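What follows is a single structure, written as structure tokens, with notes after it.
A single protein chain has been removed from this complex, and every other one stays in its place.
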Amino acid sequence: MTALANSLSCLIALGCASFLWRKGSSPYRNGALLAGFLVLFCLFTYFAGDISVDPTLEHYPFRMLALCLCLSTTSLSLYRRRYLVLAQALWCWIELFGGIALYYRGFDIAWTRILALLSMSLCSTFLSKISKEMEFCLMVFWLAVWVFF
Amino acid sequence: MFKYLMLAGLALFLPGLYALGYSIFEGPSAWMVDSRTFWGTPISLFVFWIGLAHAGTLLSAIFLALDIKLDRRTALIAELSTLVCLVFAGIFPLMHLGVVENFYMVMPLLDARGNFANVGSPLVWDFCCIAVYALLSLVFFMTHLKTREIPALDKYRKPMAWLLFPLVLWVHTVVSLDFATAFVPEWCGAFFPVYFIAGAIFSGLALMNLLLCSEGYRVRLLERLQLIFSWFMCAIWVWDLMLKGSLCTSAFIFAGVLPQFRMIAVIRENKWGRIALSLSVLIGLFLERLYIVSPEFGSYAASPLNWIDWGLIAFSVGGFVLLFFGIRRYLSWKMEGAGSYFGEVDGTDLADAEQQELEKEGARGIEKPKKGFYIQPWASEEYHVLRLPLLVGFAIALVYSIWVLSQSVFANVEFSFANIVPLLYPVIALVTTVTLYLRAYFVEHAFTLHRHEKWMAAILLVLVAACAGTFFAGGSSQNSTNTIDSQSIGVDAPISQSHARLLWNARCATCHGVKGNFNEKFVREFYPVPQKLDVQRLDSLGADSLVKVILNGRANMNAYAGRLTPEEAHGLVNYMYSLAKEGEK
Amino acid sequence: MGEPRVPERAVGSIPFDHALHGDSIGLDCAACHTGSRASANAFMPSKADCMDCHRLPLTENPGIETLDSMLAKADDRPWSHKRHLPDHVVFHHGVHAAAGVACADCHGRGYMQNRYGAELFNMQSCLKCHRGETFKEKGFKPAATYCAACHR
Partner (left out) sequence: MGMDRREFIKSCSLVAVMGLLFGCRKIPLEELAGDLPSLKRFEDEVKLALSQAKKSLDLVKIPTPGALKIPGASTLNRFGMAIDLDACDGCGKCILACNLENNVPLVPDEDAARGRFMHWVDMRGSAPFMCAHCGNAPCERVCPTGAANHTPDGLSAMMYKRCTGSRFCGANCPVQARKFNFNDAQKLGLARQFNREVPLRDKGVMEKCSLCLHRLQNDRLDFKTKLTVGATTADAEWRGRGVKTACAEACPKNAIIFGNWLDEKSPLVKLSKNRELYAPRELADLDPSVVFMRGRR
């Protein structure tokens, strides 16, 4: 996948994240949105990259979903720190175990990305109150991890 | 109701038990095996039951950890179903082995021969994860069961829930890696961890809803989640279809399309409608597992399953019914009663019930979390309980991984950290739990054991130690039936100098000496002294006549005709020359 | 493997005194066990191997007449011996002898009492030596420890 498509994908994830966890929204709405986003990400990956050539794209839509969840947690009103950590852990999880699966088929694991996410999710457990600035920094960090690592 | 369930369970279980016994006796040729993956129904059933086993910990532990309220009865039913599912999830991978009695070789412990399991194999991760998961689930269940008698134990539930939260997902991730790490084209997928977890949660929810139907009440949250997960599964199947161009249609219909009928109120509000919805999900997901494990099933036979396969399925279903409802009945006095948050017998709404509960809590002085509410980082109670045991867990896991990586068995294996990562968390969780409960018992005196419980614990420890000892010692192999007598004659072909020397040392050196200067001690005492080797003498006799002497003998020299070939004799003569030359130097 | 056992003998075979042939006469093990320094199996002596020495009458020995009559009656291959190893284990006597391992290092001196074969051989004892954990004082070179070196 080209770098451009890769950065486009994180913008899509950012856009999608803003629809999640609206105040008073039902679990059905959020669930349907998540499933819908996943289909959207799948379609995006399918058309933006060549999945028959590059097996590392196999978990790409799921990584996008994890990024989307991370980004969306900043707008939560309750238990924000907990879900922020959990969403990052989910992303890390997808990266790590997807990486292990690919490692057995001859691909390297993206250790820098995993370590960055792991350390960030550890660090964010120390956040007591998350200010607007901190939210912004976190989002920038995730997007940077997505694009550069 | 209970009687009918037991009868139905027995009707399935007994023929199934026969099929199981037969297949253990007959080995893997008994059931249908995919010609490419060598796997069949037992592995499908394993993945299916291990998925169902997620109901318990998912609902009970994760909900508890995330402060989603669930009543005691629902939680206990969920935990019990986990344990019972794990029994069957454990049987199938073991019975599917070709050499069942060698199963212990999968344990990543050093045996007396210095052999070590290949910890880079997903099957080893599986074995460890499931064993630890079963143990911890049992501990979690027992803790929950005992909280009514010993309220002090309640303190340990939430820390345990946090420990189990990653573990339950870890288990199914590792199960998915059995497939995702392989080269089978149908199994390729770095997204399999998420796929399998989603499938596991989905089937676990369906099982829970089914079991709650049998209890005579419902939990709407679980039903809603079941519907939401059906969408999520469909989305994943879309991706699988895009990647591989194939879709298990029957699974899609049963677990993707049919659950949508929950949106119709008539079906949703009818008990039998709910049962049908849950059953359809379970059937769909079983078909999907069958399809994943044996991708070639459809291609060579009209009916891919034979009676053994059906028997194994019946065994697990019947066994589950018997075991679950049996234990459920036995423990009913411990499970029932207590306040329910949103288990509802009739159609009252979830929100109402929950609201009432929350109001009750508010009245008791428990503050409802609201915007801006937070706990200081690293300040929660469960963290304080877990802190020390977790530290011990991490330390032991670190030591363990260093120990594993230093095993000499892995000297010739390309091995990296990635091979051992999946093994780490189960080790951490196990050690942490053991430390936690040892501390609770010996230091904090949070609970006491009855005398018979102490006996049970002691017997269990002895059994574990005995098993470990047996595994450590390993079995011994049967000796060869070959017999050895005298050396048979060699091949009649020219031999090398070194071969001649070996022959000389074995056959001739007794009298003639290793260096040709004869064996004094032996020869002087009993026999006439053989001639000394020198080049002149050898030349005068000639090589051909020397060969004849060796083969046919002369005076005190014996005939070696049946024991040495002429070429070997030639080789010996040449060797004699070289000895003689060396002697003259 | 495992339990000590006495060597199996063909019916009516000749009793044999290891101590007499070994230390007191000074015969090397390889004189009778012809393969013990050269090939995988150590082998048992054939009648011809015995007759190499016993062809000459050793009249001083009182038991010699029994021996003569027994040798005369004996089969061409009077001794046969069940392998102490399973079929999937490769053991080559020659290569061990060549590496400087003496017969007694593994077989002990049990032959003095004619009780050879009582040694406990198992994979642990093989591996310990191959890894260099036993016989340190003898300075053997560490040997191969990969599975296929000794198994098939």
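Per-chain residue numbering starts at 1, and chain names A, B and C are given in the order in which the chains are listed.
Everything below uses one rule, namely that a residue touches a chain if its C-beta (ideal position, glycine included) is under 8 Å from a C-beta of that chain, and two chains touch if they have at least 3 such contacts.
This is a predicted model, so every value here is computed, not measured.
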Considering the complete complex, of B:Arg224, B:Arg268 or B:His499, the missing chain is touched by B:His499
Contact with the hidden chain, among B:Leu45, B:Leu221 or B:Val409, goes to B:Val409
Among the options C:Ala38, C:Ala74 or C:Leu127, the absent chain makes contact with C:Ala38
For chain B, residues touching the missing partner are 20-21, 24-25, 27-29, 33, 35-39, 93, 96-103, 105-106, 115-118, 120-124, 127, 178, 181-184, 300, 409, 411-415, 450-453, 455-456, 477, 482, 496-499, 501-502, 505
Had the left-out chain been drawn, it would touch chain C at residues 38-40, 86-88, 90, 92, 94-95, 97-99, 146-149, 151-152
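Simple rule for what comes next: only the chains that are shown with their structure count from here on.
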Separation of the C-alpha centres, chain A versus chain C, in whole Å, is 70
Here the gap between chain B and chain C, centre to centre from mean Cα coordinates and rounded to Å, is 44
Note: chain B sits from chain A at a C-alpha centroid distance in Å of 31
Residue ranges of chain B touching at least 2 other chains are none
Each of the following residues of chain A touches two or more other chains, namely none
Per the touch rule, the chain A residues reaching chain B in their complex are 27-28, 31-32, 34-36, 38-39, 42, 46, 51, 55-56, 58-59, 61-62, 77-79, 81-82, 93-94, 96-105, 109, 125-129
Within their complex, chain B touches chain C through residues 112-114, 408, 411-412, 476-487, 502-503, 505-507, 509-510, 519, 521-522, 525-527, 556, 558, 562-563
Within their complex, chain C touches chain B through residues 1-2, 8, 25-28, 30-31, 34-39, 41-46, 48-49, 51-53, 55-56, 58, 77, 79-89, 94, 122-124, 127, 131, 145-146
